[in-house]
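Just dropping this structure here.
Removed: one protein chain of the complex. Kept in place: all other protein chains.
What follows is chain A.
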Amino acid sequence: MTILVIAEHDNANLKAATLNTIAAAQKIGGEIHVLVAGSSAHAVAEQAAKAAGVAKVLLADALQMADSLAENVSAQVLQIANAYSHILFPATASGKNVAPRVAAKLDVAQISDIIGVESPDIFHRPIYAGNAIATVQSADAIKVITVRTTGFDAVAAEGGSAAVESITAVADSGLSSFVGREVAKSDRPELAGAAVVVSGGRGIGSAENFKLLEPLADKLGAALGASRAAVDAGYAPNDWQVGQTGKIVAPQLYVAIGISGAIQHLAGMKDSKAIVAINKDTEAPIFGVADYGLVADLFTAVPELASQL
């Protein structure tokens, strides 16, 4: 068995999600290769080669791979797919974009968002916003899988010494082109990988008031998150959204402030180690999953909490 892991990167740095995906590959067992498809991405390939457990890194370096267009990256994966028993993508926006395209071309079912590996062909995955866990078995010759990164502890980023091999990049599909990118700037830890997350909901009341969470997040070294209600109301940017349709997080500590706790939000954070809820509504469903609940007005409790840390 040889497993191919598709690296997530920005052409300069390997993203942490790749290390969680390699960990899932180790659970399946077999030789692990990593594909880096990018432009001027040699540094990424070097980083992938150092990751624990990686036997070989394949680098497809070409201009048409720069922006991870699904058409080009899927064609690149398909070119080498037949040498592998499993093809693993991190379940990030990028992995989810490409993986089903690869699966359909191989005429195999894709297994989304696995959180556990029982055997090389049996996997666990959440369904219905995480309200049920399905155990599924694949009979396909090549298993195309996306890996929920919070389901697997990342492998060490250092210590490996895999060889980097260049492979020929496939030609540009010509079907799509990249126009531009608006990156939300943030000095805080990345939401998906943060050890502490401080999230605000509709109860915060305005985009201005969201700044109230910053001193607390600074004290805790936390990433800032938001519920869908807060994002829709324009209090917080889209990519802060935690939930079924946003980011899935599992930090050591999750602080939910002014969040009622709809099913869709809980789906994104209920695997956190400790959950704190601050809400003035005693009946809010968030208290059903919180380890520590504080019924209080967030406008007094949050500054007080920040000052006591």
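List of remarks:
By our rule, a residue touches a chain if its C-beta (ideal position, glycine included) is under 8 Å from a C-beta of that chain, and two chains touch if they have at least 3 such contacts; residues count from 1.
Criterion: contacts and distances are computed from a predicted model.
Hidden chain, UniProt protein name from the list "Ring-1,2-phenylacetyl-CoA epoxidase subunit PaaB", "FAD-binding protein", "Electron transfer flavoprotein subunit beta" or "Cytochrome ubiquinol oxidase subunit I": "Electron transfer flavoprotein subunit beta".
Within the complete assembly, A:G130 is the residue of A:G130, A:G203 or A:G225 that touches the hidden chain. Looking at A:K50, A:K96 or A:K280, the residue that reaches the missing chain in the full complex is A:K96.
From the options A:M1, A:A104 or A:A163, the residue with contact to the chain not on display is A:A104. The chain not displayed touches chain A at residues 67, 69-71, 74, 92-94, 96-105, 107-113, 122, 126-140, 173-184, 192, 196, 220, 228, 231-232, 237-239, 244-245, 247, 252-253, 263-264, 270, 273-276, 287, 289-296, 301, 304-305, 308-309.
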